[in-house]
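I have placed the structure first, in the form of structure tokens, so that the comments after it can refer back to it.
The complex appears here minus one protein chain, its other protein chains still in place.
On to chain A.
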Amino acid sequence: MEENDRKPWFIRLVEWLVTFPDERRSQNGDGDGDGDDGRDYTDVRRNYQVWNSKSQVFVMGGRFRTLKRSLRGWITFSCCIIPFVLFCIFEASWWWHKISPGVVITFVYSWILCTASFIKASTRDPGFVPHNVHLTEDPYNIPEEYRNVISLPCSTSKKGVQVRYCLTCRSWRMPRTFHCSKCDQCISIHDHHCVWITNCVGERNYAYFFAFLVFAVFSSTYLIVLEYVRLFYNDDVDTTLSNTPVTLLILIMAHITILYPLLLLILHVSLIAKGQTTREYLRTWKIHRYDNPFSMGNILKNSVYALCKPRGYSAVSSRARYEPGDVRFRRFES
């Protein structure tokens, strides 16, 4: 704590705004299994400051997270913001006064919902599994039995489900949990790593991701309809374009922003109906009559389970108080 107090306030502010836990761990030389249990972290208060990942970046005191390379995420965010801002500046007034305020309110509401879903999907915990939960007598010497894939009985399939030990995270992975090398974490019910939201899609953020797709498609479709109506409202396209050339720009942007989300939305609607993740689909789409142990046998039940499942507490909290010697924030390289 004393070391923290010696730092200038603007340094502490910057560190609070953007935290690179991997750099702190490198500077302190801990997390590499040298036996000092992290006690040299004199200015660490919360878990996010020593998060056990080589690629995670925390923002605003650990309340949001992203990855070190996040250019495509920023591109997606720009696609959420720019058409919205352009419409509000150049088109909203016309619609509000000429047609109805309801049109603008509906547009703003759906577009904000799309952006909020994107922010939630990209900056929140997708279902991280904590590190080093299942350490053995010697963390550097993993037993042979732990290197096998183990099949266990379940009620939904004769083939059972598989558990395996993650050699990086030193924890037993439950069914549907996979390690993402980009996030450097195991993710529960791992769907896929989405570079356009710079985050994995997993158990805890799948609903946000799906809502982002739905409202991106809805908002883009709505915008396309509005802009075509605006363009042909006076039956004189040339005059309209000369008065408001931005209309064409917004129209083109809306056509671009609808493409990829629409494809993904169609895919995920079918996946939700079948009770599968993207990973499972890619692995089993060639198998005729795949016996899916994770399907409830009913489209409605699968949908409710995928989207409305209570999230509960995260497996490890980024904002919780750091306990010196917490083994979940050490790194055992074998």
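Quick note on the criterion: a residue touches a chain if its C-beta (ideal position, glycine included) is under 8 Å from a C-beta of that chain, and two chains touch if they have at least 3 such contacts; residues count from 1.
Convention: contacts and distances are computed from a predicted model.
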Matching the hidden chain's UniProt record against "dolichyl-diphosphooligosaccharide--protein glycotransferase", "DNA repair protein rad9", "Trafficking protein particle complex subunit BET3" or "Ras modification protein ERF4" returns "Ras modification protein ERF4"
So one chain is hidden, and I want to know which residue out of A:78, A:100 or A:148 touches that hidden chain in the complete assembly. A:148
Of A:104, A:217, A:250 or A:316, which residue touches the hidden chain? A:316
Footprint of the hidden chain on chain A, which residues? 35, 37, 112-113, 116-117, 120, 129-130, 132-138, 143-146, 148-156, 158-163, 171-172, 174-175, 207-208, 211, 293-294, 296, 304-305, 307-313, 315-316, 323-325, 327
